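Below: the structure, in C-alpha cells.
All protein chains but one are shown at their positions in the complex.
Presenting chain A:
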Amino acid sequence: MIPVPWCDGRDGMYGWIWRHLPGNAWVRALISLVLVLAVVYVLFQYVFPWAEPLLPFNDVTVDDQ
C-alpha cells in the first residue's frame, strides 16, 4: 500500500491526501502536480490580488493613507 518509503508510517494532511489519491505512485504524483498548479493559479488569480491592498507593502499613493 505504501509506494513511497518516506511516506511510510507518517501521517499529516499531505500524507492523508496522498493516501486518498487513486492510482499508483506515478498517477498520484501527476494528480498532485495538477492540484499544486491549481492551487497556485487560484492564489495568483484571486487570493493575492485580493490580499495585496490589505497588506502594507506597496501603498504608493498618499491619498490611500
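Criterion: a contact is a pair of C-beta atoms (placed from the backbone, for glycine too) under 8 Å apart; a residue touches a chain by one contact, two chains touch by 3 or more; residues count from 1.
Convention: contacts and distances are computed from a predicted model.
K.L.:
Which of the following is the UniProt-recorded protein name of the chain this complex doesn't show: "Small ribosomal subunit protein bS6", "Class E sortase", "Membrane protein" or "ABC-2 type transport system ATP-binding protein"?
P.N.:
"Class E sortase"
K.L.:
For chain A, enumerate the residues touching the unshown chain of the complex.
P.N.:
Contact residues on chain A toward the absent chain are 1-3, 5, 8-15, 19-20, 22-24, 40, 43-44, 48, 51-53, 56-65.
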